[in-house]
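Missing here is one protein chain; the remaining ones are kept as they sit in the complex.
Labels run A, B and C following the written order; every chain starts at residue 1.
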Amino acid sequence: MIVTLTVNGELRSASVPPETTLLVMLREHLHLTGAKTGCDVGDCGACTVIVDGLAVNACLMLAAQADGRTVTTIEGLATREGLHPLQKVFEETGALQCGFCGPGVIMTSKALLDHTPEPTPQEIRTALTGNLCRCTGYVKMIEGVQEAAAMMRSPQSPALAGQSPALAAPEQK
Amino acid sequence: MAQDLMDRELDVLDKERVAPVETLRRSDEALRLPAVAPPTALPLEPPLVPQVGEQTRAVGLRAQRPDSRNHGLGLTRYIDDIALPGMLFAKIKRAGIASARIKRIDTSRAEAMPGVCAVLVGSEIPVNSFGPSLQDQPLLAHPIVRHAGDGVAAVAAVTEQIAQAAIDAITVEYEPLPGVYDALEALKPESYKVHGGDTNVYASKVIKRGDVEAGFAQAYRIYEGRYYTPGIEHAPMEPFTSIADWDANGRLTIHASIGRITLARCDLARTLAIPISRIRVIGTVVGGNFGGKNEIRHEPVLALLAKKAGRPVKGRFNRVEEFVASTIRHAFHMDYKTGVTKDGRLIARQVRMVLDGGAYCSFSETTLGKACILSTGPYEIPNSLAEGYVVYTNKTTAGSMRGFGAPQVCFAYESQMDEIARDLGIDPVEIRLRNMFREGSMSSTGQVLHSVKVKESLENAVKKFGWEVQS
Amino acid sequence: MKPFGYVAAIDSEHAVALLAEYGKGAKVLAGGTDLLADLKFSPHPPPDVVVDISRAADLKGIALTDAGLRLGAMVTHSEIVHSPLIAEAAPALAEAAVVIGAVQTRNLGTIGGNLITCVPSMDSGPTLLALDARVTVLGPRGRREMPLSELFVGPRRTSLAFDEILIEIVVPTQNLHKPAAFQKFGLRKGQALALVNAAASFWAPDGVFTEPRIALGAVAPTVIRAPKAEAYLTGRPVSEEAMAEAGRIAATEAKPITDFRASAEYRRDLVAVLVKRALAGAFGRVTPNQKDLAS
Partner (left out) sequence: MKRRGRGLASMWYPVGFTVAANPSGAVVKVNEDGTAVVLTGTVETGQGALGVLSQIAAEALGIAPNDIHIVSGDTDTCPMDTGAIASRTTYITGNAIAAAAAMARDTLFEVAAGMLGVKASQLEAKDHKIQVKGFPARNVPIADVALRAHIVNGTPPIGSATWNPPTVPLDPETGQGKPFGTYVYATQIAEVDVDDETGEVEVLRVTASHDCGTAINPMLVEGQIEGGVFMGLGFAVQEEILFDKQGKQINCNLTNYIMPTTLDMPAVECDIVDSYDETGPFGAKAVGEPSLVPTAAAICNAIYDAVGVRIMSLPATAEKVLAGIKAKRAAEQKQIPA
């Protein structure tokens, strides 16, 4: 069957068997390999993408269910102007280690921040329970989401302009 | 099956027209567009390096990891993100029975399926055994199955779905054998011997210092306890995956999520019986290891399938295989006996441990060695005796896992230390301070220790935590 | 996954027509979080076709109707968590919804799907039972309505015929604002299956337990009520001791099994604790003016 999605702002179609999951369509038909196959049954969250504004497990959704909808994957987060604040903070603080869970964690966090711009640590923890990580103990991720939230609330956010705050700092002296 | 599949698909497409979905936007134009290329922000400014004035520093710097940008962008290329042109997908049939003799394997139905390109059984593997110390592990069991996760046959097909259907179509006839499923049972003379012979013990270790009996004789009190820690799964988020690719000159490239490519290459050369120089192993970024990706699992099988089919082959474990067909942390049974003086000094410690090795050796010897050496704890004990044994059982193979036996023995020696402290009425901090290694202390193996910082770590932790020592 | 076909229903009538057309070879796909996970590792033959009802417009929406608070069967757990209407009229439903799976599964999974899957440990069931919810089913023979308890037959078995679908769940008007609370205990804090869950509701005019309801999950083939514990409470002054005793009675009514997650004995212990805590939680929601509502 033909499935049409708006992926990262672009309209794309693919002809896929009906039992194809959204994850398989993204990874194998559209070559967007950012979302990962970790458990394939919705336990680990490595496949998290945003569909119509909501974080979902792409492994637990048929491509057909996403037909006509808007899908954002990790590849759609950064722009020509720079990294998303979550990406910026995560890379600077070493929030990811092996990184396999990273695309899912970042997409879940983005969906959270889109709805809750000022999350408490408890809200961040609740939002991320569906993203298992075996490396980090989640500590720097939870801190990172808070930091990114603060960055996004500040209109002067240097990360949004693609410039790193620490590199900019010496010039202010 | 595949034909069946295609028929059904046409049928369904037909029915689909009966039930149009109004909410969908269809765009035939979109089909003509290329597959989506990742819209990225590249090229970006190089990663941040904190600088202190003019001075360039490296060591001690909270520098950004070189891979963290790709991680955040979703651009890190893990093994499963790699697809070679013409690549096939492999699946391995798991025994599902823990102890049995394979009487017959019928692969004919699988071989006849459209889309199936190669089928492999254990008898076709040139040298069907591997392992880092003992080469006791078959790539595909033949003829004896020693644990339920043993592979018995493999298929390469054009899609993973067809490979799975082909695996389901392979029938295996087993003669069930007795088995042994408990480490302490396996020690008994009458137990079933997983690898034949007259014992299931395949590695043992003794670390002896001073005279424990003399130490116990002098002790004010003696504490005894039996501790147990279970098997643990590494559970990396990335399942074990590899690709085998031969070139026209007969040179093999293995792309694999393995942390130890040198050893993998040796194992490949040995099992495939080809010169090591004809093998290249490319270790891709490992999506979590923790000791579970230190050796080959299915790579020679993939290589042989690829050779048969004349096309590259990818094999990926699903999450269940990641549990049952990889290695796990050894379950430990530990008996601790410790003699102390009235003021809480450890003067003798005897440890006996039995490790559940599962069906094959893997890194058991290393694990046992570390566990025995470390079992006395970071303490000066003049008389110590540690004995350890690893036994075969018909369970998942135990191998290397983060800590190599140290977390198990630490649970025991530090639980017992707490018990001793409470019984003697000494603060847990104080009793440790009285016994801890210091610079120049001698370890249980008689090694003179340097850069000993255990006291500092205790003092720092106590201060940071806010623990008030009661003396 | 093994191959199967896919059709999407526009509305409930269409869904029923599709089920009639495909017969027993069809499987209904609601949120898909349970169905797809099952299909991936199922040794059984796949369905001929899955009928996707998640897009059926008339199965959506949370609204107040003459009958009470109506939840379309395709309302997702996240919608329940964030619904101002539910927060106001039946906050215990949100309390139960927020501990189902994780954000990603709550965004896909539906209350109807959770009830129809009918696993004993479902988190949607107990609170709805404690609020005397009713359900409406649609099939080729028309609509039928029944108490939620009649939907549950056994583990993964409901009273729905193969060609019927659940279309709505209604919390009756008289039970809106009824003080209620939900408790769950799992093997970890996040993303856990319930070892035991429990919900309780009661009115407390003049500090007396009135119309108490206690419902338990994961301790019997289906979600169940604890009638003896309810009877014990009825007419008794509200007190901590009474709540604890009701918990102990409920524990005797539970019929838990021993499995690899926990022993039956431990599950019974948990029932006693969770019932007590659910009653205390409900009592925390009692407001002075509810005495009037109850009378």
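By our rule, contacts are C-beta pairs under 8 Å (C-beta built on N, C-alpha and C of every residue); 3 or more make two chains touch, one makes a residue touch a chain.
Remember, it's a predicted structure, so these values are computed and weren't measured experimentally.
Student: For the chain that is not shown, enumerate the shown chains it touches in the whole assembly.
Tutor: When the full complex is considered, the omitted chain touches A, B, C.
Student: Of B:Gly72, B:Gly151, B:Gly215 or B:Gly291, which sits in contact with the chain we cannot see?
Tutor: Residue touching the absent chain, from the options given: B:Gly291.
Student: With the missing chain put back, one of B:Val155, B:Ala169, B:Ile207 or B:Leu272 would touch it. Which one?
Tutor: Per the contact definition at the top, the residue touching the missing chain is B:Ile207.
Student: Write down which of B:Leu33, B:Leu61, B:Leu184 or B:Ala217 is the residue touching the left-out chain.
Tutor: Answering carefully, the residue with contact to the hidden chain is B:Leu61.
Student: Please give every residue of chain A in contact with the chain that is not shown.
Tutor: 39, 41, 43-44, 93-94, 97-100, 124-126, 128-132, 134-142
Student: In the complete complex, the non-displayed chain touches which residues of chain B?
Tutor: 46-47, 49, 51, 54-67, 96-99, 147-149, 179, 181, 205-209, 225-233, 235, 258-263, 265, 279-291, 293-294, 319-320, 323-324, 328, 366, 369-370, 372-374, 377-378, 386, 393-396, 400, 402-404, 406-407, 410-411, 413-415, 417-419, 422, 428-429, 432, 436-437, 443-447, 449-454, 456-458, 460-462, 464-465, 467
Student: Of the residues in chain C, which ones touch the absent chain?
Tutor: 185, 187-193, 260-263, 266, 269-270, 273
The rule we apply is simple: only the chains that are shown with their structure count from here on.
Student: Kindly indicate the chain pair that has more C-beta pairs in contact than all others.
Tutor: Ranked by contacting C-beta pairs, first place goes to A-B.
Student: Measuring from the mean C-alpha position of chain A to the mean C-alpha position of chain C, what distance in angstrom results?
Tutor: Roughly 31 Å, centre to centre.
Student: Just how far, in Å, is the C-alpha centre of chain B from the one of chain A?
Tutor: Taking the mean C-alpha position of each chain, the two centres sit 29 Å apart.
Student: Centre to centre, by mean C-alpha position, how many angstrom separate chain B and chain C?
Tutor: Comparing mean C-alpha positions, chain C is 40 Å from chain B.
Student: Taking each residue of chain C in turn, which ones touch at least two of the other chains?
Tutor: Only 1-6, 8, 41 qualify.
Student: Mind pulling the chain B residues that touch 2 or more other chains?
Tutor: 9, 12, 16, 21, 23-24
Student: Once bound in the complex, which stretches of chain A touch chain C?
Tutor: Of all residues in chain A, those touching chain C are 1, 17-19, 21, 40-43, 45, 48, 54-57, 59-62, 64-65, 108, 111-112, 125-127, 129-131.
Student: In the complex formed with chain B, which residues of chain C make contact?
Tutor: Against chain B, the touching part of chain C is residues 1-10, 14, 18, 41, 48-49, 55.
Student: Would you pull the chain B residues touching chain A in the complex into a rising list?
Tutor: Touching chain A from chain B are residues 9, 12-13, 16, 21, 23-28, 30-31, 33, 35-41, 44-45, 47-48, 50-51, 64-65, 67-78, 80-81, 83, 234-239, 285-290, 316, 318-319.
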